[in-house]
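For reference, the structure is listed below as structure tokens.
For this view, one protein chain was removed and the others were kept in their places.
To keep things simple, chains are lettered A, B and C as they appear, and every chain counts its residues starting from 1.
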Amino acid sequence: MYSEKLMDHFTNPRNVGEIADADGVGMEGNPTCGDAMKLFIKVQDDVITDAKFQTFGCGAAIAVSSMITEMAKGKTLTEALSISKEAVADALDGLPPQKMHCSNLGSDALRKAIEDYRSRHV
Amino acid sequence: MYSEKLMDHFTNPRNVGEIADADGVGMEGNPTCGDAMKLFIKVQDDVITDAKFQTFGCGAAIAVSSMITEMAKGKTLTEALSISKEAVADALDGLPPQKMHCSNLGSDALRKAIEDYRSRHV
Amino acid sequence: MSVKYFDHIATNPMLPEVFDAMLPYFKEQYGNPMSMYDLGMKAKQAVETAREQVAKLINAKPSEIIFTSSGAESNNFALKGMAMAHQGSGKHLIISMAEHHSVLNTARSLEKLGFVVTYVPVDNHGMVDPETVKKSITKETTVISIIHASSEVGTIEPIKEIAAIAKEHKIVLHTDAVASAGNIPVDVKDLEVDALSLSAHQFYGPKGAAAMYLKTGQRILPLIYGGIQEGGRRAGTENVPAIVGMGKAAELAAADLPKRMAHVKQLRQRLTEGILKIEKVHLTGHPEIRLPGLASFVVEFIEGEGMLLLLLSKGIYAASGSACTSKALKASPVLVSMGVPTSMSHGSIVFSLGIGNTTEAIDSCIEEFPQIVKRLRDMSPFAKEGWGALEASGGHKEGA
Partner (left out) sequence: MSVKYFDHIATNPMLPEVFDAMLPYFKEQYGNPMSMYDLGMKAKQAVETAREQVAKLINAKPSEIIFTSSGAESNNFALKGMAMAHQGSGKHLIISMAEHHSVLNTARSLEKLGFVVTYVPVDNHGMVDPETVKKSITKETTVISIIHASSEVGTIEPIKEIAAIAKEHKIVLHTDAVASAGNIPVDVKDLEVDALSLSAHQFYGPKGAAAMYLKTGQRILPLIYGGIQEGGRRAGTENVPAIVGMGKAAELAAADLPKRMAHVKQLRQRLTEGILKIEKVHLTGHPEIRLPGLASFVVEFIEGEGMLLLLLSKGIYAASGSACTSKALKASPVLVSMGVPTSMSHGSIVFSLGIGNTTEAIDSCIEEFPQIVKRLRDMSPFAKEGWGALEASGGHKEGA
């Protein structure tokens, strides 16, 4: 059902954890829906220097979290904002149709983290 | 589906044919229903001395015809009239439920043959 | 005594390749296709491969194949599911008098739910006239279901022509191809039907596996509600081995169709010629436009069951549409609609040939059958004097 790449990101997720002094935090989903993701970013000179996540959710949700944090790191905020859910799914070699909504979770949480950062740095 | 006894009476039916100078002829059923039997009797001193049949119908109908002619022979008319359809079925070691109506055919044809004889000898 | 199985329309022996394909799914691969782990996924893949194989046989897309448990289930599902799905637009259905019980009795059950059903007759070749179908259409008509090929008289119906009419009137068309699919070319694109039933045991596949083709976009209500198997359209744990067997049987049928057809057709023609030499025996169904392996007749003055029993004593397996052998004890509706007198319909005999049959077997049937007919006619009150011999029940001829 899942690609090897996805299974790798699920089994060995990158960037798990909190960033205590994060510059931005984004939360998406909620436990009632079965998916919830908390995404932390560190930002320097408009570039995401670090990203970490905590996720409650299925295998796909965890792999998406791992992948989006990987993709976000090193990107400018504007670049990061343009990471589409399709791009995340593609980077995982695809998601089963019924799991496509999980890829929203990643890009939405990232967007919220960036918005949070910006709201604190206006 | 059929007992051995019934199969024997179907495969080697007794008393097939017409009696040209029959004393009574009984017909029962009709081709539209899928069963039709013509039963011929010879009567002497109120005793059935011979019986023959012609039957259009399924295996059970043919076996019933064979059996009822066998049972009728040697009986007085009164005795013959009391041959029940159950007796015919029993004599064949039973009939499948959906074929029980075939046993009517035999006793009804015999009754009609006897009535025919009586109507000619009043 | 060698067995001469000429009742392929009742059921077929399974091909060894089919059984071999099924085997792993009884044992190691016992997973439930709904389970997410490897065991389940392998079962799921096997089901999907079978879906492709079945789709290919009838030129459908895999997503248009819904597996069921029998041809009867497919027919019930198609007719009822589409009638119910479209009942907002009308409650009039059209079927023919050549339909299998599973269509006919489903239609009757829908009548009890307020549907009106028109039963279009067939001509004396068992053929439905597309014009009659057309004339039966009302503003309320939503579903037409016409059999593709009759299992009783072999006639292949003009589905393409009927499809054109249905399309013109925006009515959905289902065809029961249980007797034809896997035995003659069945192409849903060419036939332009919206739904089609087929059953594995009719083409050397297993019992317990059948399918319904449902054209993309066609609406249907499930017959079996529950989980999301078959895209939510047919619940129940999948019968994986049987489905796998159906797939394999479909693949083999697709590959061998011309060879199989040629084989049974030549045997059927030989048998038909032999049998029609007997007096007062009539071919039923269309002489040409028919299932290649199905030879069907009515034999006057005698009844089908007797013939079957005597044939059996010679090792010959056949079938009859006679009321007595139907177990429902009713005259065959298609024979009645064809204008065969009821009395004569009782003399129905059907030989359905298969890929395992040989010329020798056919010849032995041609040799035995006339004697069997003679033996039964010798017992029949009609053989000498004809059907008139015993007109009214209870009456009798003078001079006895």
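By definition in this document, a contact is a pair of C-beta atoms (placed from the backbone, for glycine too) under 8 Å apart; a residue touches a chain by one contact, two chains touch by 3 or more.
Keep in mind that what you see is a predicted model, and the values were worked out from it rather than measured.
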Among the chains in view, which touch the chain not shown?
-> A, C
Missing-chain contact, candidates C:S70, C:T142 or C:T272, resolves to C:S70
Residue, one of A:V25, A:V43 or A:I114, that touches the chain absent here = A:V25
Among C:K61, C:H101, C:K215 or C:K265, which residue is in contact with the omitted chain in the full complex?
-> C:H101
Touching the hidden chain in the full complex, which residues of chain A are there? Just list them.
-> 7, 10-11, 13, 16, 19-22, 25-38, 40, 53-59, 61-62, 98, 112, 116
Chain C residues touching the omitted chain (full complex) = 5, 7, 10-14, 19, 22, 26-27, 30-32, 34-40, 69-73, 75-76, 100-102, 105-106, 108-109, 199, 201, 206-209, 221-228, 235-242, 305, 308-309, 312, 317, 319, 325, 327-328
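Everything below uses one rule, namely that only the chains that are shown with their structure count from here on.
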Could you draw the chains as nodes, link the ones that touch, and say if you get a line, ring, star, complete or other?
-> other
Of all chains, the one whose CA centroid lies most distant from that of chain A is B
Take the average of all CA coordinates in chain A, do the same for chain C, and state the distance between these two points in whole angstrom.
-> 57
What whole-Å value do you get for the distance between chain B and chain C if each is reduced to the mean of its CA atoms?
-> 38
